[in-house]
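What you see is the complex with one protein chain gone and the rest in place.
Each chain gets a letter, A and B, in the order it is written, and its residues are counted from 1.
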Amino acid sequence: MSEKASFRSNGGVRGWLGRQPVWVRWLVILVAAVAAYMLPYIGDVPVIGPQIVTEGIDWPSALFNMSYYVLLALGLNVVVGYAGLLDLGYVGFFAVGAYGTALLTSPDSILYEDTGWKWLMAVPAALILTMIAGVILGWPTLRLRGDYLAIVTLGFAEIIRIVATSTDVLRGDRGFASIPHPPGSWGGEPIFGVTDAIPYFWLGLTVIILVILGVRNLDRSRVGRSWLAIREDEEAAEVMGVRTFKYKLWAFAIGAFIGGLGGVLFAGEQSFINSQTFVLQFSILVLAGVVMGGSGNMAGAILGGVLISYIPDRLRGLSVGDTDLYEYRFALFGAVIIIIMVLRPQGLIPSRRRAMELKDREKEVAPQ
Amino acid sequence: MDFSGLIDNFGPLTVTGLAQGAIIALFALGYTLVYGVLRLINFAHSEVFLLGTYACLFAWGLFGLDQNSATPAVGPMLLYMVVGLIAAIVVSGAAALTVEFVAYRPLRRRNAPPLAFLITAIGASLFISEVAGVLTHRNQTGVPPIIQARPVFTIGDTTVTNLQLLIIVLALVMMFVLDRFINGSRLGRGVRAVAQNPDSAALMGVNKSRVIALVFLLGGLMAGIAAVMYDLKIGVTRYDAGFLLGIDAFTAAVLGGIGNLRGALLGGLLLGVLQNYAAGLFGSQWLHAASFVLLVVILLFRPTGLLGESLGRARA
Partner (left out) sequence: MSEPHKETPEELDRENARPVADPAPTGGPQAEPTPSPVRDEGVLLEVDHVTLRFGGVVALNDVSFSLRKGEIFGLIGPNGAGKTTCFNAMTGVYRPTEGQIRFQGESIVGKKKHQITRGGIARTFQNVRLFPEMTALENVMVGADAHHKTSVISALFRLPRFWREEKSGRARSLELLRFVGIAHRAGDVSRNLSYGEQRRLEIARALATNPTLLCLDEPAAGFNPAEKEDLLQLIRKIRDTGVTVLLIEHDMRLVMGVTDRIVVLEFGKKIAEGTPAEVRDNPSVIAAYLGVPTDAA
């Protein structure tokens, strides 16, 4: 079983890529990045293009949706995939990022008199706020065992939602309107307008690329090694001198930061948020995406993030007979999740390092 | 904060809390049993409960009952109760088994990582609740008034209704029966053996797959009973009722010590009561927030819950 898994990780596209010289690798990555930036125009590709683009929602907006889902998946992947911490309330950080932005910029905010900042000014503040939220949540809870962490994080997201719904400061259903868009203009027209979502997608994609580079740097360093060691055998890691709590907290804070980025972008594009935006099902969806794609590896997380956003959007406006498929989007989605996980328990793109779960299983079968 | 509100209504809040907690406790058993044996958060258990709430409504519907019907006399009422309970138990039990067979067993065969189980569970949960949502057009469904809530006795200024009494007593009885079953019967011994050490249990001739199926079934049966009680108490059900109460039930299981049957009872009752106090103190929208804060505080001081995790071995 394990032999087979390790064999597989050497084959396939990644195995091939790993054996190529550095310049080939960079070329492939560059081509992929350029192709990603061209995605808004994929509808113009004959034959395949029209099949891919969404019908019930304009394609650039669907792409933007994918971009913040991918961001969330990447962030959650740090927490769940790398450090092995089961976070069921990840949407909480997304919400903190979005609300942070709204509070600092929207005319509806009670802080508007004092702040009323531009979007760009609010970004760093909102991100710091999410990281603080990550640390505040992590500090007491990361000492708890895995399953308990899951329920406590679930509670955190629920508390955020309750606070958003029932306090005057966060305005509940009424929400925050007129959150400013990102800055910049092109030929006298603002780049980030109301009608065209393409610039937002490009912005999201750029942020995604930066996040990928950053997470990759962390992964291939002492930090990544510590996370992996914690995931595989926490006690052994500690005995080897790894400060487990510190690194778990960092994983939480970094995950929160990335989730906050998603929230900040979301607020900047939508320009309106309210308490209905951040339902709990949302973070469970993102978790499903990460694991479905293949947790512990960024390609898998990205694929998962794309799927959880694309599938429902693609179903929008489609109907079979009299039934509107969009109504059934989550039901279908649930079925798809089961099928994928039953067929590929390690996710669509298995991580090279995904043995901890396997090993855990073995431990349970044969304790001591 | 409304201290006087809490103090003035202390008795009523306690009684409603106990009734609410009894339902939560029955619901929580499903989480605790499955976790005790498989170390798995059965996320789809909330939908097992949900199907129970609809099943008994459906059965009552067959008698022509709906939310506008008149309250039946004692004789028919008993009949309806029995029929409703049977319908809910059968459907919930069957749903629990189906989830095990469709979503978990194939993964176990493939030795999948624990996270994969959680995700299929989420998939199953999403599927069931969303289908229910589409079929009911995401509206709530009213419950026929099978039992007229009537005060039975009064202590001080606290009245206890027949419904509250029924819920609490039924939960305690079921709890007792289940406890005897797990600790006294041969099948129950198999459950405990697998919980403690699946491998040597298998060597001793315990059929692990059957034990696992049994555990899902038991959890489903209890959820079915909880579902009927929920219908009677709340008066409506909705496609997301399972999800919301499921969070409470899981919290209760963890609070008492997940994997521990008596822990689920204690956790459920405690949670129900404290949620009501918190609602009295801060307003009902803070009910869930309060229960989570409580959970974190308790886990920090007692990392394995109030009673420890003892269906199997206690884990460090």
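Some observations on this one:
Here is the rule we use: contacts are C-beta pairs under 8 Å (C-beta built on N, C-alpha and C of every residue); 3 or more make two chains touch, one makes a residue touch a chain.
No experiment lies behind these values; they were computed from the predicted model shown.
Shown chains touched by the hidden chain across the complete assembly: A.
Residue A:Ser221 is the one among A:Ser185, A:Thr206 or A:Ser221 that touches the chain not shown.
The residue from A:Leu170, A:Ala237 or A:Ile337 that touches the chain not shown here is A:Ala237. Taking the complete complex into account, A:Trp250 is the one of A:Tyr148, A:Trp250, A:Phe266 or A:Phe282 that touches the chain left out. Take chain A: the residues that touch the chain left off the picture are 2-3, 6, 214, 217-218, 221-223, 225-226, 228-229, 232-233, 235-244, 250, 254, 352-356, 359.
The criterion applied here is as follows: only the chains that are shown with their structure count from here on.
Chain centres here are Cα means. That of chain A falls 32 Å from that of chain B.
Here chain B touches chain A in the complex through residues 35, 39, 41, 102-103, 106-107, 110-116, 118-120, 122-128, 130-131, 133-134, 197-199, 243, 247, 250-251, 254, 258, 283, 285-286, 288-289, 291-293, 295-296, 299-300, 303, 315, going by the rule given at the top. Across the complex, chain B is touched by residues 1, 80, 86, 140-141, 143-145, 147-148, 150-152, 154-156, 158-159, 162-163, 165-166, 280-281, 284, 287-288, 291-292, 295, 327-328, 330-331, 333-338, 341-342, 345-347, 354, 356-358, 360-361, 364-367 of chain A.
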